[in-house]
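Missing here is one protein chain; the remaining ones are kept as they sit in the complex.
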Amino acid sequence: MYKIAKENLSALFQKIAGDKELYLPVKNGGQTNYAAWDETVEVDIDTLKTVKSAKDAFFPQFETLYNVKREGKKLDLQQEALKDKDFVIFGMKACDIQGVKVLDNVFLSEPVDTYYAARRAHGIIVAMACHEPEESCFCKVFGLDAADPSAADVATWMVDGELYWKALTEKGEALTASVKDLLTDADEAKVEAEKAQIRAIVEKLPYSNLSLEGWGGDATDVKFKSPVWETLYKGCLACGTCTFVCPTCQCYDIKDYTTKDGIQRYRCWDSCMYSDFTLMAGGNNRTSQLQRYRQRFMHKLVYYPANNNGMYACVGCGRCVEKCPSSLNIVKVIKAFENEGGSKA
Amino acid sequence: MSIGANEEFRPKIVAFCCNWCSYAGADLAGSSRLAYPADVKIIRVPCSCRVNPMFILRAFERGADGVILCGCHPGDCHYSTGNFYARRRMTMLFSMLDYIGVENGRTRVEWVSAAEGAKFSATMNDFVAKVTSLGKNVRLGDLRCKN
Amino acid sequence: MQELINKAKELLANGTVVRVLGWRAGDLSYNPEPAFFETEEDLQKFVYDGFCGANLSKYMIEASKLDGKTLVFLKPCDTYSFNQLIKEHRVDREKAYIVGVGCRGKLDIDKIKEQGIKGIESVEGTELDGPDTLTIKTLYGDKTCSYASAMLGRCHVCKGKEHMIADEIIGESKDTKDAERFDAVKAVEAMSPEERFNFFQKELRKCIRCNACRNVCPACSCRKCVFDSNKFDSAQKANVDSFEEKMFHVIRAFHVAGRCTDCGECSRVCPQGIQLHLFNRKFIKDINEYYGEFQAGADIEARGPLTNYTFDDVEPSIVKERG
Amino acid sequence: MSECTCNPGYTKDTLVPQIGVITDIREETPDVKTFRVNALDGGKLFEHMPGQCAMVCVPGVSEGMFSITSSPTNKEYQEFSIKRCGVLTEKLHSLEVGDQITVRGPYGNNFPVETELKGKNLLFIAGGIGLAPLRSVINYVLDNRENYGTVDILYGSRSADDLVQLKEIQEVWMKAPNVNVYLTIDREQEGWDGHVGFVPTYLKEIGFDTDKTALVCGPPIMIKFVLQGLKEMGYTDEQIYTTLELRMKCGIGKCGRCNIGTKFVCKDGPVFRYDQIEELPDEY
Partner (left out) sequence: MQQRIGVFVCHCGSNIAATVDVKKVVEMLALEPGVVHAEDYQYMCSEVGQAKIAEAIKEKQLTGVVVCSCSPRMHETTFRKCAERAGLNPYMVEIANIREQVSWIHKDMEEATQKAVILGRAAIAKVSLNTPLKAGESRVTKRALVIGGGIAGIQTALDIADAGYEVDIVEKTPSIGGRMSQLDKTFPTLDCSACILTPKMVEASANEKITLYTYSEVEKVSGFVGDFTVDIRKKARSVDMSKCTGCGVCQEKCPNKKAPSEFNRGLNTRSAIYTPFAQAIPNVPVIDREHCTKFLTGKCGVCSKVCQAGAIDYEQQDEIITEKYGAIVVATGFDIIKLDNYGEYAYDQSPDVITSLELERIMNAAGPTKGHLERMSDHKAPKNMVFIQCVGSRCSDGRGKSYCSKICCMYTAKHAMLIRDKYPDVNVTVFYIDVRTPGKNFDEFYRRAVEDYHVNYIKGQVGKVTPEADGSLTVHGVDLIDNKQIKMKADMVVLAAAIEPNPDIRKIATMLTASIDTNNFLTEAHAKLRPVESPTAGIFLSGVTQGPKDIPETVSQAGAAAVKAIGLLAKDKLLTNPCTAQADIMACNGCSTCANVCPYGAISYEDKEVRGPGIREVRRVAVVNSALCQGCGACTVACPSGAMDLQGFSNRQIIAEVDAICR
């Protein structure tokens, strides 16, 4: 284990950015989001949660898939270059990393999404423990340890103005080696204490004892037909805030943009909350907001687990809790069914 | 038709002209041989009130460097009130574009009657000169439409 | 609050209304949600406190389609929106029983968090008749802050405590205005064009096109938004480039110009904290300056400024002339 | 996944299509055309199984999922029968032989011609453009006749002019040994001496034995009544196959649109046995 003083971090970032792209939480206009590092940005690793999750780094909100040129009747098609350079994403929390795992099951299952796969292959995740978990957090419910983000290439802890650094994988070791001269050796005692403290707070979080009983892959029938949905969705504005800040939402749209130079086929995030998500020429199979609202949560808590060995497509990051304009969120859904005890269905 | 680096900058200008006054004014400018730069391309609309802000933003999105709207003089609208609405709409839109930092010289409304061929030509000359002096539109356009 | 619940119970019981549109208590003290209540039992979860900022007017569009009357609770500023919706035939006055509720400014949890307060377990003192200081219990100890310091930005430039429409009014409203409505706009106007460009570029770059601003906006009540339809070849969801955001926000502001009541919901809901009211308020300021003072939603009969004209209106060249 | 020819070294993504050339266009009905598509080198775009679909796209317009109507036994080309009903199909109908489009696929599952259906008596029931996916199966079965039992084909449409693939039906299917073809149209029409009536009604009139497996495809309302009819006739859920049609974008079960319950129709479908459909949440 190594450490580096907080005030030396910019040297660290500079070093990393020397030969790799570096993404990290940056404050812009009062909001903190992941963005590419350069000397001019205002790095903000103190804010617990970025507004958008880190999923952009692997599954960007917008990306070009390929370009088509038309000459007379002929078409010429050019696939967009895949990510071919390593990049570092610094500061991901345990929940966001779990979000990427959720996406992996989708994009890396056959047929593999090569755009995603390339980014995944070239991405080096430097995780950060959650120094001060907040009331909207409930990652513990999904078995995550905010104190010890172990699914990364490097794990870090910010303790008393020093960043503790621990490589977890080969990629992590390589990265560590490349910045080694900025790091100093450290013992784990302080980190252990920090972990204990974080875990103690997590225990006290209001949502930490949320129960997922009754959810999971087998619950389709019971949950789908439950009348509880009727009481939950009415405040929903059908905006896409929850889906766009969510680390696991992966619905996308594919569209064309025509310019004088040809047709650009791009993919962009879409939201199952939008009324035209499932609209097609002949009809729409989810015409009511109730159906759309239910779909989102059923997918996260039932359908996805059914297809992925019980893994939930929610990581308890709590962004929807904080950002929903109508204060609706997955916690309220889970609690509503908790109260129902699943019996009413 | 692309512009080489060493060529002088020639702006792309879209001119929306109402059918009854300004388009006729442009015709008169033509028949009177009153020249104005070829950078101006006219789109005929029935009335200035047909021009949707969406059209103007679209033009900028697609790489226009200036957009001008010409209609009948206030009070002379073929449809009696169309240009009054156009006047308010464009005042609002142009004010907003100015507010978000787009150079206000890139947008203009001019009232040109069917009898004002000379004004039409002079207006276009002036507008092109203004937009040319502002240079390429970089603040309001879609990157995908550029190069 | 109890008075409101009693009123709701009474109107439900005597059949005046068949449902109540209000706010339901959340699982945290700061996240009540807009909700419909149909029974006395439902009303147990009814809440009205400082965090009930949501403007319920827009929900009345759907409620107007249902059978029977809906009791809706509207704050003074919400009533402007409701009036505007009546004017545009989007809500049915006959389907609504409006109880105007008192307001002493609404709270913004982010304003509390901005003061460095984390891990909030509860916020106390948010009631209409509560104290001037909020007590906040957090995982990291108890904190306090003044009510005013936690108010939504819009409440600092409150339009006033009068309800524009109501069947009855319950609760006293307080003046919360302590800033000038157009100061923020003026500050932007005072910048150089480059500064303005950079300012908005920076603000809009945050936009994630989640459509929360549009979907919450009572003026954006289109059945099919132009940005969802192909009427102008404009259906794009990509935030590929700053143009997309400008296009979206400028056109959105233009579409609600003269109709926007300045309810401030857009800025309240933006997950990226974009100061969206700067767009709408700019139009309002321009309209007031060029076409005379106009407050959308104040008068159902008044002709909207963009569907009106005078012979002597200012010319668009004013934009250039004012410098 | 194959190596992308245009960008050596890249793995070509499944979302990146091939360029297809329209080599023939048949006008089936006033609003249905059948397009024959070949790869640029003249060969087939890909191999597929009966019931599978492909994403067909006119760049700059839109992309849509269409079932491949030609049989895998056709070694020369793929065919798509496309009904005009929207922007994309409108555009497709305006294309000419020699025009290029993009195609990706094949996507989705197929009718289990090599497994469950093998050796079975088959009853095909189709309405209108719904014949498109079944045609692939029918021709596959006819080309591998020895592997299957009896073949009955019940096909109906609004009018005689709206019967798709009529020439093939009359010249190939009707003449094939051990195949019964029942045609019907919704309303009386001059020059039509065949059966008149809706498909579900005709189905009950004929009253097929329950020793068959039914493959049903057509407009939702027809499917609904045909299923009712089959049930009444004693067919079990396991004896009935049909297809679902939902909005699709990616075709590979990732974009989320066609998700119903635990299934993605583009990947897990479009072919479902009726008992599988019954298990799905009621959202199709």
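Residue numbering begins at 1 within each chain, and the chains themselves are lettered A, B, C and D in the order written.
Here, a contact is a pair of C-beta atoms (placed from the backbone, for glycine too) under 8 Å apart; a residue touches a chain by one contact, two chains touch by 3 or more.
What you are looking at is a predicted structure, and each value in this text was computed from that prediction instead of being measured.
Can you tell me which of C:S221, C:T261 or C:Q275 touches the chain that was removed from the display?
Spelled out, the listed residue whose C-beta touches the missing chain is C:S221.
For chain B, which residues lie in contact with the unshown chain of the complex?
1, 12, 14, 19-21, 23-24, 26-27, 29-31, 33-36, 38, 41-47, 49-55, 58-59, 62-64, 72-73, 75-82, 85, 89, 113-116, 121, 145
Kindly note down the residues of chain A that lie in touch with the hidden chain.
These residues touch the chain not displayed: 70, 72, 258, 260, 279-280, 282-284, 287-288.
Give me the chain C residues in contact with the hidden chain, please.
Contact residues on chain C toward the absent chain are 65, 88-90, 221-226, 229, 231-233, 255-256, 303-304, 306-308.
One rule holds in what follows: only the chains that are shown with their structure count from here on.
By Cα centroids, which chain is closest to the centre of the whole protein?
Centre-most chain by C-alpha means: A.
Please identify which chain has its centre, taken as the mean of its CA atoms, farthest from the centre of chain C.
D
In whole angstrom, what separates the CA-based centres of chain C and chain D?
So the centroids are 51 Å from each other.
Averaging only over C-alpha atoms, locate the centres of chain B and chain C and give their separation in whole Å.
Whole-Å distance between the two chain centres: 36.
Quick check: what residues of chain A touch more than one other chain, meaning two or more?
253, 257, 270
Which positions in chain B are in touch with at least two other chains?
Only 144 qualify.
If we count contacts the way the header does, which residues on chain C are in touch with chain B in the complex?
188-189, 193-201, 226, 232, 234, 240-241, 243-244, 246-247, 250-251, 253-254, 257, 279, 282-283, 286-287, 290-291, 305-311, 313-320
Under the touch definition given earlier, write down the residues of chain A that touch chain D in their complex.
65-66, 68, 70, 73-75, 77-79, 81-82, 106-107, 111-115, 217, 220-221, 224, 250-254, 256, 258, 263, 265, 267, 270, 272, 277-282, 284-286, 291, 295, 298-299, 302-303, 306-307
Where on chain B is chain A touching in the complex?
Going by the criterion above, the answer is residues 144-145, 147.
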